[in-house]
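Moving on to subunit A:
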Amino acid sequence: MADAVFLALSVLTIGSAIAALEMRSLIYGSIALMGSLGGVAGFFFLLDAPFVALFQLAVYVGSIAVLILFTVMLVRRELIFKKIEDRRRKMAGIGLLLVFLVSVGALIMSSGIQQMDSDSPPIDFREIGEDFLVYYWPALVVMALILSGAVTGALVLARREVESGTN
Partner candidate 1 sequence: MNATPLVILGVLGVAGVILPVLDVARRERFTQAYAAVALGALFISIGYVGYQFVSGMVQPGAIFSTDVLADDAFGGLFAIAMLIVAVFSVTGSISYMRDQKYPAVYYSLILLSAIGMVLVAYSTDLVMLFVAWELMSIPTYVLAGFMKRNPISNEAALKYFLFGAMSSAIIVYGISMVYGLTGTTNISEVIVALTTLDASMMPLAILAIGLFVAGFGFKMGLVPFHMWLPDTYEGAPQPITALLAAATKKAGFAATIRIVVMGMAALHLDWTLALGIIAVMTMTIGNVAAIMQKNLSRMLAYSSIGHAGYILIGLAVAPHSAAGLQGSLYHVLNHAVMKGAAFIAISGVVVALAVTHLDKIRGLGRRMPITALGLTVSLLALAGVPPLNGFWSKLMLFGAALESGSFVWWGPWLAIAAVLNSALSLAYYGWIMRKMYFEGEDAKRVKEPKSVIAVMIFSLLFMVGLGVYPDPVIQFVEMATPTFLLP
Partner candidate 2 sequence: MIEFGLLQAVFLPLFLAPVAYVLGTRYGAAPAMWFSFAVLLYGTVLVVLGTISGYSEYYPWTGEFGGFGFSLDGLSSPFAIIIYVLSTILVLYSRPYMVHRFEEMANGTLQTSALNRQVGLYFALYLVFAMGMLGTVLSTNLIQFYVFFEIMLIPGFFLVSLWGDGPRRKIGLMFLFWTHVGAVVLLLGFLMIGLTVGSFDFSDISESAIPPDIVLLSAIAISIGLGVKLAVFMFHIWLPWVHGAAPTPISALLSPAMIGIGAYGIFRLVVEFLPNTFADLAIWFHIWGIVTMLYGGAMALMQDDIKRLFAYSSISQMGYLLFGIGSLSVLGMAGAEMMYITHALGKGLLFMTAGILIVKAGTRSISKLGGLAGKMPITAVCAVIGALTIMGVPPTSGFMGEWILFYGALETAISEGSMVRAVTFGLGLVATVLTMSYMLWMLKRVFFGKTPEHLEKVKEAGWHMTAPMMVLAGFTIVLGIYPDIFLEGIIPYMEGVLRI
């Protein structure tokens, strides 16, 4: 059962990741990306991390992907459906991909990770909360700064200038 789900999720995630990159239309591409991100969320469920999974769904699928979608819709139509590719570059990219997969795959397969397994109970998400507040609290503060900085920065950048600047 779980294996079948895993298989399905794998196909969904990887397939839609490829689709996101390769589909002609950017809109469909972003939808495919959502699928891929959702698939990862599914993996999280499989891994007994519902908190992260929900966070993933909320933040990624819910906001990021939608943000992307809106951005896509901002740009001109012909851009959305235009897909310019450089064949040589694509071949080189596929080559790189294959080499990467083969070598890193072999690396991983040859390592002792194959024997790693766990039968411990899933982690309670309250532990995560405790981590955040006790151990990682400076990181949390920093996180907040990142978000504020990113938001102000993105706002400043994206804001349309009414009057013409001096630059």
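Keep in mind how these were chosen: all candidates are chains of the complex that A comes from, given by their letters.
To be clear about the criterion, a residue touches a chain if its C-beta (ideal position, glycine included) is under 8 Å from a C-beta of that chain, and two chains touch if they have at least 3 such contacts; residues count from 1.
All values derive from a computational prediction rather than experimental measurement.
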Options 1 or 2 - which one, within this complex, touches subunit A: 1
Field: Residues on subunit A engaged by candidate 1 in the complex (per definition of touch)
entry: 104, 107-108, 110-113, 115-116, 135-136, 138-139, 141-143, 145-146, 148-150, 152-154, 156-157, 161, 165-167
